[in-house]
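Shown here: the complex without one of its protein chains, the others still in place.
Which chain is which? They are A and B, in the order written, and residues in each are numbered from 1.
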Amino acid sequence: MSTATVAVARELPHGVHPAPTSFWRKYIFSVDHKVIGKQYLFYSLFMLVIGGFLAGLVRWQLAWPGKPIGFMGKLLPEGMPGGQMLPEFYNSLFTMHATIMIFFAIMPMLIGAFGNFVIPLQIGARDMAFPRLNLASFWIAVPAAVIIIWSFFVTGGAAQSGWTSYAPLSAIQPRGQTLWLLSLLILGISSLLSAVNFITTIINMRAPGMNFFRLPLTVWALFITAILLLLALPVLSGAMIMLLFDRVLGTTFFLPAGEVISGTPLTNAGGGQPLLWQHLFWFFGHPEVYIMILPAMGITSEILPVFARKPIFGYRAMAYSIMGIAGLGWIVWGHHMFQSGMNPILGTTFMISTMVIAVPSAIKTFNWLGTLWGGVIHFTTPMLMALSFVSMFVIGGLSGIFMASTPVDVFIHDTYFIVAHIHYVLFGGSLFGAFGALYFWYPKMFGRLMNERWGKIHWFVTFVTFNFVFFPMHFLGMRGMQRRIYDYSQYAHLRGLKPMNEFMTVSVFVLGAAQIILVLNFFLSMRRGRVAGSNPWHANTLEWQTSSPPPHENFDHIPTVYRGPYEYSAPERADDHWPQDEPPSGAASVGHA
Amino acid sequence: MSGEAKNSNVFRSAARTAVLGLGAALLPRLSGALPFWMKLPSGESSFSGEIDSIFNLILWITGVIFVIVEALLVIFVIRYRHREGRRARYTHGNNRVEVIWTIVPAVICVVLALVSRRVWAEIKQRMPEDAMQIEVTGEQFAWNIRYPGPDGKFGTADDIVTLNQLHFPVGQKVVVSLHSKDVIHSFFLPEFRVKQDAVPGMTTKVWFDAAHVGHWEIACAELCGLGHYRMKGFLTADSKEDFDKWLAEQAGQTPPPASSAGGPAPTPAAAPSSQAPPAPGVSPPPDGKAASPPSDRVSSANTPQEAKTSS
Partner (left out) sequence: MSKRLYALLVTASFLLVLTACGGKEEEEEEAPPKAAATTTTAAAPAAAPAAAPAGGGATLTGKVAFSGGAPQLEQIKMDADAYCKSAHSAPVYSQEVEVNGNGTLKDVLVFVKSGVSGTYPPPSTPVELDQKGCQYHPHIFGIQAGQSLKIVNSDGTLHNIHALPKTNAEFNIGQPFQNMTTDKKFDKPEVPLRFKCDVHKWMGAYCGVFNHPFFAVTNDQGTFEIKGLPPGNYVIEAWQEKYGPQDQNVTISGAESKSVDFAFKG
């Protein structure tokens, strides 16, 4: 049985490279997917904190417009002279909050951190197909983060035309916008390298017996996500290069003839279409949101069976739904553009495809409920996070139905109703999924368990304050409060919304403070957490059948897979779990080098 | 208790919770005791009711689904919590329920799409024939409103131009042709359920009408720069007489000449406040005459104008 026994002085299995010895090769420029996964984890958690801080500043302004924040006046005097926020700085705050959260926190966490760490282990491989490409992918992501943070400090400040960066506004903004484009172009390269690596690894390096329908759903989700990334990202990169050229080289891809900016006609304007940017951006942008949610769905599908001690309900339906969501995700992009001025007939066609894509998500939700039904549920922190994912994703998904209907979207487009939806799926969905992954795989990564009590406290405060912050946004949107508004009190019909905004801001500060618990738990448990052992959760998938953390090159012997990943509480077993690589009827395991 | 009976108990209690939850949600609606922020603003146009109906239909459907799903989640989590001696049910799924819960959401979605399609076509695809035509040009950070004047044509000398003031008569349908001078703006009338992006280089159209006299605000609903939050206009529905009076008042001040590329330098008469100060944003040419004003782009839809080069 290939359980976690790390032989002390063992001969290296055939084909395994010796472990690196120098500090630089071990921890900094490592080609080991586990180290790279952890590097991405630190990177994304750091950027998550920055993104959250920016959101806190946004919420401050919305609750108490014009109230100074002393230390910000010293940190960024151009945008916040005397600590008072200027409108253009507010615009850069929500722009950068979204950009950082999407590209530098959620994606690197779900895909870079957990994708890299978990995939080879779960498929029974020693590492990714292209370890050096993996190294390059991480280290290319680092200058991208440096540039995006640096853009706050250049004259004119950071990008301020929204994370969607609509032209022509984004074409005429100060220099921070150029840095934004360059940063994301660089990051795009990093993501593409990861995507190639994931796809190749999953197709080619599965252990014997690991056929596609025995893959853990985490791997399914990441596999499909990688395909989406590979195909969608280049479209964004192309569009961004065109925008960059419009800004820097005088082209006019997105600038129509006769543009007059501030009374001055543009001398080079001619022939471009602002709507072209929107089509290109959202053609990427919609698959992008599925890139962000699918890994979290996979992780939830991973965690629920483990802690309900039951097989996932409808494994094949789940796998097909992932593929359905990904496939349909290519033909719905126009639902971001219903009011954009594109032909209204397209509004109808995109509405239909958007309504249809609700169905596979509904299927998944019911299957999660089915997984819980009749289970034996253990309320560990990862389980609480996964349950929160399901309940919050339902809200986010249902609110999406409103905006899928084109006439209703006339009213709620570009209001806080959309912001509510976004945050229920991205925070309530993706981030809770990521937190679940963190608590779930932390013992595998670091060999110790995170503290359960503090984990539960973190979960509870986060869950409650999250709803306090974001549920009221549905009401703000219903009253017509637009997005990206520095001071809504300019509008008589919105002035009554201040108390609600104040409540939301106070809640967000508590939400932010609760994350300190996570940070402390994360770092302190590394040294002082309870030793985890190889399989603290008594789970079936292959990563739990090797030591915590796994040895260099993951497995003493490559396992053979005999069954699916979710065989829990099988009646013919005394034990309520059944590892994938345990041979049938206790015969000696067949190990491979 | 047998497994079957246990199951039906679960579903019975689920159903009970759902009904109670629904009732709880229903009650305040029936009694009208909802706080203002839980209600849509009162609709003013002839189609705002239809949009609100679809909103409420979706609210009901998603509300029911929400209550059922979350109730089931809570019930399962309580009922199936870990207790000594219990073992989980070993099942991999059920194809029949998969089919059911695929078809039911699909049917709901199709119904919603069909209902929505009709209203969408009415408000966005078909512009009313007998409507008053108004041109609105968004610009950082104000709305330029242009009426065609007595001759009924835009771009002629009798046009009436205002800044941020949009009046129209009650009971008369209005078609607004939207343009933008610089970046994308969005013409948003919340109470009228009107929203349409104003895109430079394009003309987009939107129509609405008012049942009552009143004053509302025009909001910009697409990020357009640092003044986006303040790009507020004033919408007034007048009685027919008041509207005619107002329009005459505006017209009484000679409007600026129609914008055209390379037109002669205008002699500014006393005019209603125009979009840009006559002083051009370019250095005055040596002969001392002001260059023609920056392109207004309001005169003809979809005709790209020659970009002016600054001398």
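Just so it is clear, a residue touches a chain if its C-beta (ideal position, glycine included) is under 8 Å from a C-beta of that chain, and two chains touch if they have at least 3 such contacts.
Everything numeric here is computed off the predicted structure, so don't read it as measured data.
**Student:** Since one chain is left out of the picture, which of the remaining chains does it touch in the full complex?
**Tutor:** Visible chains that the missing one touches: A, B.
**Student:** Write down which of A:Leu62, A:Ala98, A:Leu121 or A:Ile140 is the residue touching the left-out chain.
**Tutor:** Spelled out, the listed residue whose C-beta touches the missing chain is A:Ile140.
**Student:** May I ask which residue of A:Gly156, A:Gly270, A:Gly327 or A:Gly512 touches the chain that does not appear here?
**Tutor:** Answering carefully, the residue with contact to the hidden chain is A:Gly156.
**Student:** Which residue among A:Lys34, A:Arg59, A:His97 or A:Arg247 touches the omitted chain?
**Tutor:** Residue touching the absent chain, from the options given: A:Arg247.
**Student:** If you put the missing chain back, which residues of chain A would it touch?
**Tutor:** Residues touching the hidden chain, for chain A, are 29, 66, 73-74, 77-78, 80-84, 86-88, 132, 135-136, 139-140, 143, 147, 154-156, 174-175, 178-179, 182, 186, 247-248, 250, 262-264, 486-487.
**Student:** Applying the definition given at the start, please give the residues of chain B touching the unseen chain.
**Tutor:** Spelled out for chain B, the touching residues are 139-142, 162-165, 225-227, 230, 234, 253, 267-279, 281, 283-290.
By our rule, only the chains that are shown with their structure count from here on.
**Student:** When the C-alpha atoms of chain A and chain B are each averaged to a single point, how far apart are the two points in Å?
**Tutor:** Each chain's C-alpha centroid was found; their separation is 30 Å.
**Student:** Once bound in the complex, which stretches of chain B touch chain A?
**Tutor:** Within the complex, chain B touches chain A at residues 10, 36-41, 50-51, 54-55, 58-59, 61-62, 65-66, 69-70, 72-73, 76-77, 80-83, 86-94, 97-98, 101-102, 105-106, 109-110, 112-113, 115-117, 119-121, 123-125, 140, 181-184, 186, 188, 190-191, 193-202, 204, 216-217, 219-230, 232, 276-277, 280-282, 294-295, 297, 304-310.
**Student:** Spell out the residues on chain A that touch chain B in their complex, using ranges where they run on.
**Tutor:** Result: residues 86-88, 91, 160-162, 166, 168-169, 172, 256-275, 308-317, 339-341, 344-345, 347-348, 351-352, 355-356, 358-359, 362-363, 365-367, 369-370, 372-379, 387, 390-391, 394-395, 398-399, 401-402, 404-408, 410-411, 413-415, 472, 475-476, 478-480, 482-488, 490-493, 496-497, 500, 568-571, 576 of chain A touch chain B.
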